[in-house]
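To start, the structure under review is shown below, and the notes come after it.
All protein chains of the complex are present and in place, except for one that has been dropped.
For clarity, chains are labelled A and B in written order, and residue numbers in each chain start from 1.
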Amino acid sequence: MDLSLFLQQLLNGISLGSLYALIAIGYTMVYGIIRLINFAHGDILMVSTYFAYFGISVYALPWWLSVVMAILLTALLGILIDLGAYRPVRHAPRISALITAIGVSFLLENLGLVVFGGRPKAFYRPDFLDKTYELGGVRVFSLSIWVPLVTALLLALVFLLLYRTRVGAAMRAVAKDMEMVQLMGIDVNRVISLTFAVGSALAAAGGIMWAMKYPQINPLMGIIPGLKAFVAAVIGGIGNIHGAVLGGLLLGITEILLVAFLPSLAGYRDAFAFILLILILLFRPTGLAGKDTIG
Amino acid sequence: MSERHRREWIYKLCTYGAIVGLFAFFLQVQNQADEYQIRILNVSAVFVTLAVSYNLINGVAGQFSLGPNAFMAVGAYTTALLTLSPAEKELSFIIEPIIWPLSVLHLPFLPSLLIGGAFAALLGFIMAFPVFRVRGDYLAIVTLGFGEVIRVVANNVQSITNGPLGLKGLSEYTNLWWSWGVAVFTVFCVTRLVKSSFGRAMQAIREDEVAAAAMGINVFRHKMLAFVVHAFFAGMAGGLMAHLITTISPTLFSFFLTFNLLVIIVIGGLGSMTGSIIAAIIITHAGEWLRAVEEPMAIGPFNIPGIPGMRMVVFSIMLILVMIFARQGLMGRREFSWKWFCGFLKIGKRRG
Partner (left out) sequence: MNKGDKLQHKIIYSVAVSVFFCICLPFLLPSLSLAGKPIRIGVYLPMTGPVAAFGQMEWAGIQAAHQMRPTVLGRQVELVLVDEKSDRIEAANAVSRLLKKEKIQAIIGSATSSNTMAGSALSEKAKIPMVSPTATLPLVTQNKKYVFRVCFIDSFQGEAAAMFAYRNLKARRVAVIVDRAQDYCVGLASYFKKAFTHLGGKIVSMAYCQTGDQDFSAQLTSIPASQSDLLYLPNYYAEDALIARQACELGLNIPILSADGAQAPELIKIGGKAVEGLYLLAHFAPEGAATPLAKEFMEFFKKTRHEETSGFHALGADAYFVLLDAIKRAGRTDGDAIRTALASTRGFGGVSGIIKIGPDGNAVKSAVILQVRGGQFKYLTIVKPW
């Protein structure tokens, strides 16, 4: 295996990893604040791709407008799911909340089957993402460059929100001590809603880029990215945003390199993430980056 | 004989009577009902077995496992590989031939089923060491992970499982006697276990692990016991399932199966065996009735197109609603007993 091929695969890995990272942030933020594994996160991602699909292919809107609208609608969906399903079980045992989340996940998948149908749909890919360049012997697919760039931009926005705004400060405070924050007169429910909105919006961005990478969407497409991003979040220490980014990149790169250099193990690709997860939980339950709070 | 003894003796008699009655009912059904109804009854029995054993680990011991599909897969594959004739196996394995000892092994149904359960239990035993190092939702995720890993392995060890093509042409051994026989046996074993000192220890662990440990209960060993028993019966159920639908492949044992089980034990009431049995039977039948909403209907002159997938939508909404409004499920943690039943019918109420 020569260097150019290695670089090419590394770039692919970074691009896949940044998608995992974007999706993982949603898991981590929600867990950090209300200690809930939002099982439905991957399915929220799936719905977002359908929003974008309808905008582009059915209502014939410009693709960037559809994408923006899909992201906003998905944020709204996140808030609604929190209001409808998670808020009523907020003070129930954590397992009840987890079961509810599993229920929401299956509800979204099957509503997707009912509303959108099971036939996969072709997803639009803008022309500028559909090019391949030769850079000194390395074949570079333009999408593989754009995905990490957009991810970096979105990450910068998230960190700005968390560390430079009052709302962000409130989010971090709720993650540290919800009751205390409540006593200080902050509307905790609003902060949680906002967390869901931000997490879902990031999942939407990740999902739409995923759909452009593998231009075919179906109602069950969210399961695998969802599970893998969750693993990434745990690897990085769930509740920790830096950790989620780190975990996502690590998972994406190792996965791609594993498949590229040991093609005979390609079939075990989906198990790889889980084996990693089990090992991490056994030997370093708080994840690689540790710390159980947002920030 | 004291009053209390006599009473207990009568209750025991009632239990045996009920079991005899159940099988007399099946004798009747076997002769009269059509294959479709028998099929649903068989599926119900498999789900009763699964739900009761799943409830042992999730409801009684309070360890929220999401991995029964892994045990079912192991049980189903083991049983199927043992009952398939060498000729059938050679015909099925078209990409890679089956490895040696399996290619010639051929056993009757019952030993295969028991070995299937034993292999699942063995997997449970091995899994217990890593799994019970974590708790709560982490435990849920680790078991879910194991389920996925087993599925991926089944997809890839072509020379044992025949990969994604799966195994075909299994004999339809599962009938009402086998399926309900195993179900009754499972209910018997699990209720005995729950009522024993082991069961009380498991419940103590569920309520407060630290306190239980302080009382001198070996927490790990009791969790392990619940897990292995659950694995054994889930493996048997997998074997029964395989010989009911006569073809298995890794996709059959996806998380979807676990979800169905979860719906059953949650609706029945986490911790109540009675609830699990009732819910397993209701949900299996409801699944068939709800097929109606998925098929096109003609109401007078109007044609309502079928809505495929509607069944699962109904189940997921049901699960969410139960969690929000009736967390106790049908039975909470209560169990059926003849004493309660007699009280309910207002008979045998003190005669002097």
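Just so we're on the same page, contacts are C-beta pairs under 8 Å (C-beta built on N, C-alpha and C of every residue); 3 or more make two chains touch, one makes a residue touch a chain.
It should be emphasised that the depicted structure is a prediction, and the values quoted were computed from it without experimental measurement.
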Hidden-chain contact residue, picked from the options A:Phe141, A:Phe196, A:Phe230 or A:Phe272: A:Phe141
Absent-chain contact - pick from A:Leu65, A:Ala122, A:Leu135 or A:Ala169: A:Ala122
Listed residues A:Ala40, A:Val259, A:Ala273 or A:Ala289, member touching the removed chain: A:Val259
Residue of B:Ser44, B:Asn155 or B:Ser316 touching the missing chain in the full complex: B:Asn155
Hidden-chain contact residue, picked from the options B:Ile95, B:Ile126 or B:Ala326: B:Ile95
Residues in chain B touching the chain absent from view: 34-37, 39, 94-95, 155, 158, 163-166, 168, 245-247, 249, 251-252, 291, 294-296, 298-301, 306, 308-309
For chain A, residues in touch with the removed chain: 5, 12, 113, 117-122, 125, 132, 139, 141, 214-216, 218, 224, 256, 259-260, 263, 266-267, 269
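Keep in mind that, in the parts below, only the chains that are shown with their structure count from here on.
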Centre distance in Å when chain A and chain B are each reduced to the mean of their C-alpha atoms: 33
Chain A-touching residues of chain B, taken from the complex the two chains share: 64, 130, 133-134, 136-138, 140-142, 145-146, 148-149, 152-153, 155-156, 259, 262, 266, 307-310, 312-313, 315-317, 319-320, 323-324, 327
List of chain A residues in touch with chain B within their complex: 37, 85, 88-89, 92, 94-96, 98-100, 102-104, 106-107, 109-111, 113-114, 118, 227, 230-231, 234, 267-268, 270-271, 274-275, 277-278, 281-282, 285
